[in-house]
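Just passing along the structure, written as structure tokens.
Shown here: the complex without one of its protein chains, the others still in place.
Chains: A and B, in written order; residue numbering restarts at 1 for each.
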Amino acid sequence: MKLEDFRRKQTEGALSEEELRAAVEREFQVIGRRLRRTDGLAKSTGRAVYTDDIALPGMLHAKILRSPHAHARILSIDVTRALELEGVHAVVTGSDMPVAYGIIPWTRDEYPLCIDVARYVGDGVAAVAAIDEDTANAALDLIDVEYEVLPALLDPEEALDHPETPIHEPVKPGGNGNISKHVKLEFGDAAAMLTASDVVVEGEYFFEGTTHTAIEPHCAIGYQDAAGSLTVWSATQVPHYLHRELARVLDLDVARVRVVQPPIGGAFGGKSEPFDLEFCVAKLSMITGRPVKILYTREEVFYAHRGRHPMLMRYATGADRNGRIKAVNAETILDGGAYSSFGLVTTYYSGQLITAPYQMESYRFESTRVYTNKPCCGPKRGHGSVQPRFAIEVQLDKIAEALDIDPIEIRRRNLLGADTRTVNEFRVTSNGFLECLAEAERASEWTNKYRRLPYGRGVGVAGPCYISGTNYPIYPNEMPQSAVQLQVDRSGRVAVFSGASEIGQGSDSMLAYIVAEELGVPLDYVRILSADTDLTPVDLGAYSSRVTFMCGNACIDAARKIKKQVREAVAESWGAKAKQVALAGGWAFDAKDTAQKMPISEAFNLAETRYGTLGATGYYNTPKDIHGEYRGGTIGSSPAYSFTAHVAEVEVDPETGFVEVQKIWIAHDCGRALNPVLVEGQMEGSAYMGFAEAIMEAHVFKETGLHNAPSLLDYKIPTSLDTPEMESLIIESIDPEGPYGAKEAGEGPLHPSIPAIANAIYDAVGVRMDRLPFSPPAVWRAIRDRGAREKAGELAAWKSRAALSAAGD
Amino acid sequence: MIEPIVLTVNGDTREVGVPSHYTLLETLRYILGLTGSKQGCDKGDCGACTVLLDGAPVLACILPVQEAIGTEITTIEGLAGADGTHPLQEALDLTGAAQCGFCTPGILMSAAALLAENADPSHDEIRSALSGNLCRCTGYTKIYEAVERAARAGQKQSQRAGR
Partner (left out) sequence: MLRLHPYVYHRPTTLAEALELLREHAGDVMSIAGGTDLVPNMKHKLFTPGHLVALKGVNELHGIEERDGELVIGAAETLTNVATHPLVKELFPALAEAAQAIAHPMIRNQGTIGGNICLDTRCTYYNQSYFWRDALGFCLKKDGDLCHVVKGGTKCVAAHSADTPPILMALGAAIDIASAAGVRSEPLRDFFTADGIWNKKLERDEIVTRVRVPHGEAGSRAVYMKVRERQSVDFPLLGIALALKLNDGAAVDSISLVVAALGAKPRVVGGLEKLAIGRKLAPDVIEEVAQQAYRQCNPLDNLIVEIEWRRAMVPVYVRRAFERILAEPRAVA
């Protein structure tokens, strides 16, 4: 091909002269536009290769034998018969991997396979690698395990009362081995302020456990090659932490361990720590020298869990007569399940994350996480704060009711505002909550609806905040939280090496938009290579809504280094000033004279000629002065907070208790929408997930500790016919530290669905739903009880409807 | 027991040796290497494995492979012709309706069957047609948008073709 042909090919899709002139007028060329994802077509054509889609030569399949008892001592395990089965290559048990692990370094209390004690039905006991799944399954039946069944503690309050049956050894001798974590913090004098309040509302709330239910079951493949290097492909959202834990538990040189995260079929927090299958495939490969795969059954996914903690929350909220919050006192018991997981953090979050968007004069909380003999709870989307957010927003609704203040108005009156500190000393910068409230109010036609819809129909409002990443890594270090490396080809193609985990939220796309914005290359010139610990710089993982904020900033940092070199090199060739040179739409051009231009690849070539091979790294680390200095003051502090307000409209069938959520208006302050399509997708997906928890999901157990419903038939997640209409209203507060002003969008908008629906049910039929889920039987019973009280003259008929006839017929 | 079975998948007819207790999904994914159809629930509850049998969406994970003999099987890999993408794939990409993408192949097969039968489906018809395909990421909103968009694109195409 001749040079001219190269040039023609390169500029075919580039901006025209006219478009370039228009581009100069715009603040951004790529950011803020409704663009495609980088992985959309691969996914919609079935070409994206997920972990279970990988088949390696000679690959073995493994299965894990699981405890049928909720609590049992393992007296002996005999694998002789299993090993004798034709086609079986290896069997491992707990004693083969006797190193405890856990995502939080201070609470390592799990083993890849149980040693001595099994703590829930489904706890892994042994693993078999065989030529195929059927053979591995058959071998499981040939493993003889002798158990001594121990009393199973399934209720957290019961577990607290029975320290003589410790699920774990107490940390301190004589302590209660069933207490996983206890946190008590007070800011101001909450007791005194409650006394000084004009109105005090007390309530007990129960948030039922729920689970992530990503459609892709967990899957991992391990392979240790002849040279001793171990690679694990896994559906994980924390490759970096998995990398470290694999090396530590298996006693390998961390430099000889590689973790690769293929495209992942949903995570939502359910894949954010190491699991038994990852250790087992690695160990079994180390023994057999062959690749080994484990794919969980759906039932095993329910046992792996790490979902929403059931929480029992007792709240007292005091306010003055104008509705301003003077005090909040919260006492919370968290049902942690069998292990710690992120539980230390969850326990703090259950108190620390609710101090915005409302100003509180004083705040006290006491949270206790308790072990029970059930699958382990952990972080699910909106980690730790979805439950207390439900309580606090319903409390606020009750105060508004008591003081006869409109629920949106009472939220305005308690506004925390921007550039301030919360009662627990978190620094808050940008804050678009007021705009969120206004938009939700306007779009939902709130004032025409609240208390004005006929009996059975109602609206409710709620509003939370959420973190854009946590301020500190899970293991203490001062290194960057996120980093990106860019490599520029002479063709103009830019490769982005990033440790960030694309879990469906669009983080790969986000990086591509940033590179296209900064370097002026067409979007399809950007290649993203993410989450491969051999090739990509460290990012801590896709959790706590940190990726856009942190990895986005890291990417801007890297891209601007290259941009500077390119502009200087081009400016030199034109005899112009570097600041005159713009990069956009496939060109480097003179911003003052758009006729002066060259294809971006030529600009890169000039820069390479002058500076040598083009490449750059960028990183992000959090500011360190944005929280209080008290113990635990760092947990929950974030460089920026998102804000949301939902209005939900419901129709309640008073005879049956069925609640139809008709619509949710989602107003969310995401700082800046880097791509509104993706932001809306996060808002809608979050609101949907909250709705699902509110109405139907319940991760519960039978008396023996057996999971009630470990299938997608019996664990109800909404179908298309159940899901309400949703309208996304993006609010852009432009955060001073976020990438182009962006903050999180993927977790905050889950929170308000639940209290907004609860408050809407109250508006519809006058019953307070303080326990989740708002299932037909629960709502029906509440309506019946209210009907009986109305009949007895204790309550006025709600919305002037006729008192229910023959309650309970 | 390995059974020789003749299957027609995405237009290709071939004889394959399949263990007789395999489902169609296991055959597609693990024998034919067509991994686009996904496995999410093991047993017919989620729709991720949806493929078309003679144009009708069915669940490959609970279909004994022998039931597919003599039918035209279409998987996500066969949805687009050689000339590019199916309008649904394009629409899905434009609307951001695939997040994690794991339910996407099943959703698209259900949607394609709907559009083949009904070029101009109502919103409620789309919701019903997709009611066996669980999506955990999107809340379905963008998926409806994609199907509506693809339907419009399909209509324009037929108009241009003078049909």
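One rule holds for everything that comes next: a residue touches a chain if its C-beta (ideal position, glycine included) is under 8 Å from a C-beta of that chain, and two chains touch if they have at least 3 such contacts.
Because the structure is a prediction, the values reported are computed rather than measured.
A.B. asks: Can you tell me which of A:E445, A:D593 or A:D714 touches the chain that was removed from the display?
C.D. replies: Of these options, the touching residue for the absent chain is A:D714.
A.B. asks: Would you indicate which residue among A:S95, A:T420 or A:T704 is in contact with the undisplayed chain?
C.D. replies: Within the whole complex, the residue contacting the unshown chain is A:T704.
A.B. asks: I'm checking contacts with the chain that's been left out. Which of B:L7, B:L34, B:L59 or B:A146 qualifies?
C.D. replies: For the chain that is not drawn, the touching residue is B:L59.
A.B. asks: Would you write out the residues of chain A that touch the absent chain, in ascending order?
C.D. replies: Against the missing chain, chain A presents residues 66, 68-69, 121, 133-134, 137, 295, 297-299, 655-657, 696, 702, 704, 706-710, 713-714, 716, 718-722, 775-777, 780-781, 808-809.
A.B. asks: In the whole complex, what residues of chain B lie against the chain that is missing from view?
C.D. replies: Against the left-out chain, chain B lists 1, 3, 19-23, 26, 39, 42-45, 47, 50, 53, 56-59, 61-64, 66-67, 69, 110, 128-129, 131-132.
Criterion: only the chains that are shown with their structure count from here on.
A.B. asks: I'd like the Å distance between the centres of chain A and chain B, where a centre is the mean of that chain's Cα atoms.
C.D. replies: Measuring from centre to centre gives 29 Å for this pair.
A.B. asks: Mind pulling up the chain B residues that touch chain A in the complex?
C.D. replies: 29-30, 33-43, 45-46, 48, 75-77, 79-80, 85, 88-89, 92-105, 108, 127-128, 130-143
A.B. asks: For the complex, which residues does chain A have touching chain B?
C.D. replies: Those in contact with chain B are residues 36-37, 39-50, 52-53, 55, 212-217, 263-268, 295, 297-299, 503-506, 675, 677-678, 680-681, 684-685, 687-689, 711-713, 717, 719-721, 723, 725-726.
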